[in-house]
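A protein chain is absent from this complex, but the other protein chains hold their places.
By letter and in written order, the chains are A, B and C; residue numbering begins at 1 in each of them.
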Amino acid sequence: MTDNDLNTTVPLSTEALSEHVTQLFSQHMPFNQLLGLQINKISHDKVEIRMPWNDKLMGNPIKKILHGGVTAAILDTVGGLMAILYATKDIDNISIDEFRKTLPNVGTIDMRVDYLRPGKGEEFIATAEVIRKGKKVAVCRMELHNEAGVHIAFGTGTYMIA
Amino acid sequence: MTDNDLNTTVPLSTEALSEHVTQLFSQHMPFNQLLGLQINKISHDKVEIRMPWNDKLMGNPIKKILHGGVTAAILDTVGGLMAILYATKDIDNISIDEFRKTLPNVGTIDMRVDYLRPGKGEEFIATAEVIRKGKKVAVCRMELHNEAGVHIAFGTGTYMIA
Amino acid sequence: MTDNDLNTTVPLSTEALSEHVTQLFSQHMPFNQLLGLQINKISHDKVEIRMPWNDKLMGNPIKKILHGGVTAAILDTVGGLMAILYATKDIDNISIDEFRKTLPNVGTIDMRVDYLRPGKGEEFIATAEVIRKGKKVAVCRMELHNEAGVHIAFGTGTYMIA
Partner (left out) sequence: MTDNDLNTTVPLSTEALSEHVTQLFSQHMPFNQLLGLQINKISHDKVEIRMPWNDKLMGNPIKKILHGGVTAAILDTVGGLMAILYATKDIDNISIDEFRKTLPNVGTIDMRVDYLRPGKGEEFIATAEVIRKGKKVAVCRMELHNEAGVHIAFGTGTYMIA
């Protein structure tokens, strides 16, 4: 799918919306590419992002663990994505144009990260759920695990969604 | 200065310690290099990090602003560095060996980021100060500004320091 | 001033608004009375609350210090009040009725408290400033000091204001 394939004013199925978000995410957000982030699952209720280990993401090469900033970045990303998807959940017939008009209003207001264990692993999986739902603001909780299920970090983020 | 130049067991001046930390920071922490972080000022009381704009660090290319994760990463980095420097402030004659023994114990416990304004600019400057001082834990407040003095974000981080 | 003195639909000066808020605060918010909170200063730019020491507010009678929950409560209160005052700053001719219509929408979304030193003192002073200003959300930073100027705690709160 390319932008050219879309009639940007006709209603969009949630599948097409998800596809559109995935495309924006992976092709138009440079820092996501730098981190190697990939969307695993995406719906209005659940988002999952994966990130393979990469030596460039190390904070401490002696212990071979993720930089704390990488953990914060992936948690903010999965939380923000979940917030956007939630924000558009109840818009039955959203068009790409309407969706794009919403995007500039979306942003992180604040985030807390709790670092539980060293960021070791071959692959990292970030998930998010919405815990507070409003018209203008959503609050998400996020989690980071490695491929073996070890829980590395929690996040809590407050997002502007409209 | 290279590692070979150091007798690792003799006492270290604060200047030499700062130089050693700067070297570790820029040469041995890959993610700092990926972000383009550079230490501007470093002492037991004040740390300042700069980061030039780089298109790879964008979250949103339409608005050309920093990814929120980059903001979190630079704030965590400057806070952690300030915490380490504070932790070694009162050790009169710390040797490199002693300093290196402390390092594995240092880590972020939790961090809050408050996003105030879009991350626009040619260069970003992150600073930190210690607000709570203990034997085992230090709490820092961090700020991110751009080259024009626009205040982009606040951070508050709790760090294990021993 | 009593409610009866007010024509609730005519425009309100900021002085009258402040007086109205102070009255609501001290007469109609039972928990503020339980804590002994008093408004010292109130304007659209600055709020200051004082709380005299009271043995009932102790968490730890051996050390005679404030319960951490009291510190959180006074910080949330001063931050919320600052957010309300900020929210109505640009409404030139707000009436009491309009102000009262805004109130039910105001509320804390999230708050962080950083405990710096034990809550000792004869009197405590809480202040707040707005660090992020939006149409729907304001973020405040709060501080708690004792009468001798000892800095006891920081707070950061995100408030819904409309």
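Convention: contacts are C-beta pairs under 8 Å (C-beta built on N, C-alpha and C of every residue); 3 or more make two chains touch, one makes a residue touch a chain.
Please read all numbers here as calculations on a predicted model, not as lab measurements.
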Which of B:Ala16, B:Leu103, B:Val137 or B:Val150 contacts the chain that the document leaves out: B:Val137
For subunit C, residues in touch with the removed chain: 28-35, 55-63, 67-70, 72-74, 76-77, 80, 104, 107-115, 118
Residues of subunit A in contact with the chain not shown: 112, 114-116, 131-132, 139, 141, 154, 156
Subunit B residues that touch the omitted chain in the full complex: 109-110, 112, 132, 134, 136-137, 139, 156, 158, 160
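Quick note on the criterion: only the chains that are shown with their structure count from here on.
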Same or different residue numbers at the subunit B/subunit C copy interface, by half rule: same
Between subunit C and subunit B, distance of the C-alpha-averaged centres to the nearest whole Å: 34
Separation of mean Cα positions, subunit B and subunit A [Å, integer]: 26
Where subunit B touches two or more other chains, by residue: 112, 114-115
